[in-house]
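See structure below.
Other chains dropped; remaining ones untouched in position.
Naming follows writing order (A and B), and every chain is counted from residue 1.
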């Protein structure tokens, strides 16, 4: 009877998981997603727990309690820390898969080597390699994103790096193949541990050469690995639900990383093995051209006289936490009957959908957020394009200058607007480490300073100015 | 190999590799697996490929689930890509199912310890994943 109930529960969970992801296709239904997902998870847990083989309930409860204690605070992190958190949870996921795989192997090795069928061994090896490399890899990624002191932000490169990395992986896989053929020899346990070790090391070396700002892409790739390790676990335990949920997770990671690479016009290979961030150091120097600055008052006037304003937020807005001030500015302008739109570039910020979340946090209606193609169409009619801490995503060089690393990346055509106001702190380049000719165009005026402060002043000026007249 | 790995991107080839691996495995293990799970009446019934029932269903499930995954995710609103990441996080923590079994069953303590850690990790992901997703989604307002 119980196995039937369990399977039924797993089918239910499957259906709920699929709907959960399906409902994410529209913000209106999205809230349901979480409900569906959570219910599915609960059902699955309970269905598993009633298994008569389970006797040590204390252990389970303990682990769950600790999980809760750690999990809740992890969900309270500021939105700017979401990428790190995501990376961290991939690390946890990878670890879980790896550990279960390890436990299962040694269990069967001890209690019944005949259970170590070729098929299971393949699954186990896949599970641990993927699991453990995801573990360390994601930890590194989290570290880089959190800008932890002792983890180098810049790509660390050394000769034959890629060869060495791939080499490591190959060795691990070869060992795995051996293990598949001789699962229960005296030396098998050792080999197994060796594979674990190699995977852990590979995870680290795999991330080191990748620049901190490329982490988001890496994260979603690791995301799909975490999913695949879950699939492998499903094969090991002959558990369909694991396979399905893992496959769903895997495809999500895959698709997100593809989207990011497309939007950056870069290949997986370039992200993973290109040591991209380096370019920065190289190009960053040598800026002769002159910036035209503008005062808060002047800028406020320009905005006041405009009919249509397009605000182009970028990573800088996230860093400065300027979304709430931006909201105030938005209110001031709309109050004057000025149409204000936000131009959202797919890779503005440091993770997909980054800007959307921040602006949503500041209660800006998502009907005001416009995607790149749409906004570029009416850019020529735009009176003022206000660039808030965005750089690469508005760099016209992407359109014509083959030499720049961002060549070919679709950009928001701020330069086609009647005039441009750009907010940034310094003359430093953006993520891609290249000059932005937009800042030197005749109809571009700079507002140097921290985005939060500048926008705040603009808003105050307008509210004040508004009364003045 | 390396070329291929690079151009097509690790991310995209991994699934292929996995599947390939599994299939080779199956051919290597054809007989043992058969021996373990074939059943008299199944073997007697042509059309119901007895010996294979062990792992083939899982491959079918994997294939179908991947199709669904790609189909559904491709249609997720761009607005929600950040919440999507944390949601799939939480979902993939379904590994909890495996961890529970390993932790709670009557196995040697050391093994159960591994399971316990895995269980803790999974629960953490479930809790934080769903909570933060909900927190983000609550922010999205139409007007």
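Note that contacts are C-beta pairs under 8 Å (C-beta built on N, C-alpha and C of every residue); 3 or more make two chains touch, one makes a residue touch a chain.
Because the structure is a prediction, the values reported are computed rather than measured.
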Full complex expressed as chain labels with copy numbers, beyond the one copy shown: A x2, B x2
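Everything below uses one rule, namely that only the chains that are shown with their structure count from here on.
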Centroid spacing, where centroids are CA-atom means, of chain A and chain B in whole angstrom: 21
Complex contact set, residues of chain B against chain A: 2, 5-12, 14-15, 18, 21-22, 24-26, 28-29, 32-33, 36, 54-55, 57-58, 61-62, 65-66, 68-70, 72-108, 111-112, 114-143
